[in-house]
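Just one protein chain is left out here, and the rest sit where they should.
Letters A and B mark the chains as written, and numbering starts fresh at 1 in each.
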Amino acid sequence: MLSWSFILGHLNYWLFIVLMMTGLYIIIAKGNLVKKIVGLNIFQVSVFMFYISIGKITGGTAPIFPVDMNIDPEVIYSNPLPHVLILTAIVVGISTTALALALIVRIRETYGTIEEDEILVMDREVLSKRVLRETENSPGKSL
Amino acid sequence: MKHHLILRVVTKLLAGLIMLFGFYVQFHGDYSPGGGFQAGIIMAAAVIIYGIVFDINHAKKVLPPWFIHKMLAFGVLLYAFTGVISFFRGLNFLDYNALNSHYPSHGQHYGIIAVELGVGITVTGVMIAVYYAFGSRSSEIRDEDW
Partner (left out) sequence: MISYVLQYDYFGLIKHLPILQVLIPFIAAPLIVFIGKRNISFWLTFLASILSLIIAGTLLITVQSDGIVSYHIGGWAPPVGIEYRIDHLSTFVLILITLVSTLVLPYIRSSILYEIPQDNHTLFYAAYLLCLTGLLGVVATGDAFNVFVFLEISSLSSYVLVSLGSYRDRRALTAAFEYLIMGTIGATFFVIGIGLLYMETGTLNLVDMSNILESQSTSRTVRSAFAFIVVGIGLKLAIYPIHLWLPRAYTFAPSAVSAFLAATATKVAVYMLIRFMFTVFKPNFLSEMNVLEFFLLPLAILAMIITSIIAIFQKDLKSLLAYSSVAQIGYILLGLTLLSEKGLTASIIHLFNHGITKLTLFMIAGAYVVRRGGSLLKHLEGVAGTMPWTSAAAVIGFLSLIGVPGTAGFISKWLLVEASLEKGLWPIAILIILSSLLAVVYCWKIIETIYFKDNLIPSKEGEIPKSMLIPIWVSAIACIYFGLNTDITISIAEIASQTLQPDYVNNN
């Protein structure tokens, strides 16, 4: 089953799995918030690569009709649809990254750090102080 | 970054060319790789490199933030309006055949140009707005230390 032709024939799937697992590992294992975003981007890039690689048909040419529109029924064209889907997915990925980075900037300003473990420690210790402080404030409009 | 001579001169030479290339990519999207999204990024890159090398406040004088926010919204409205026009001819949403009553295939061409223009304007606005939002935060490293 594991012959050379099987491995090389499915090369794009192997690479997709490797990249996807790398991205997921970085998101879970790294503590720095910016590194998590890098891992998220790697994870999304693996999906883009997967989609585009399934669009290529063996022996297929670029999917453009000739100018005089004499369409030869024998010609095989590669599939242009996955490219369009990926363009949309890339834009979604960029928006997510921009939003995540904006959140990281705000977290840095509020907490002073972007390491996940330090933020967790600060959240837990602030909880007890905050309960005492909030009961002294007057309720209602606070801004 | 003003004291880096090479960066200053190169930016002055290139910023206009980058913007021109962005326009080229925008309008040649149906003949070569390009289209609205790519062109928007390139046009925004021209403004952003000007803002990075020279002061961001100079870039804000040329393109003030309120203008960028309105540009952003205008692009989306242009796209939606192109789709809504076909309602008035009785066809479905985003049916480009409605845009030209004599030759429906010309209508497809006009429709694609209009929506790509909308996308390009919006993407430019978004990228410049993101840069303004990030770049306006007070920096912790002095300019001379770069």
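Heads up, the rule we're going with is that contacts are C-beta pairs under 8 Å (C-beta built on N, C-alpha and C of every residue); 3 or more make two chains touch, one makes a residue touch a chain.
No experiment lies behind these values; they were computed from the predicted model shown.
Asker: Looking at the whole complex, which of B:7, B:56 or B:80 touches the chain that is not displayed?
Answerer: Spelled out, the listed residue whose C-beta touches the missing chain is B:80.
Asker: Against the chain that's been left off, what residues of chain B make contact? List them.
Answerer: With respect to the unshown chain, the touching residues of chain B are 66, 69-70, 72-74, 76-77, 80, 83-84, 87-88, 90-97.
Asker: Even though one chain is hidden, which residues of chain A still touch it in the full complex?
Answerer: Residues touching the hidden chain, for chain A, are 24, 27, 33, 36, 40, 43-44, 47, 50-51, 54, 82, 85, 88-89, 92, 95-96, 99-100, 103-104, 106-107, 110-111, 119, 123, 126, 130-131, 134-135, 137-143.
The rule we apply is simple: only the chains that are shown with their structure count from here on.
Asker: Please report how many Å separate the Cα centroid of chain A from that of chain B, as a whole number.
Answerer: Each chain reduced to its C-alpha mean, chain A and chain B end up 24 Å apart.
Asker: Using the touch definition from the top, list the residues of chain A that touch chain B in their complex.
Answerer: 87, 91, 98, 101-102, 105, 109
Asker: Which residues of chain B touch chain A in the complex?
Answerer: Counting only chain B, the residues touching chain A are 37, 130, 133-134, 137.
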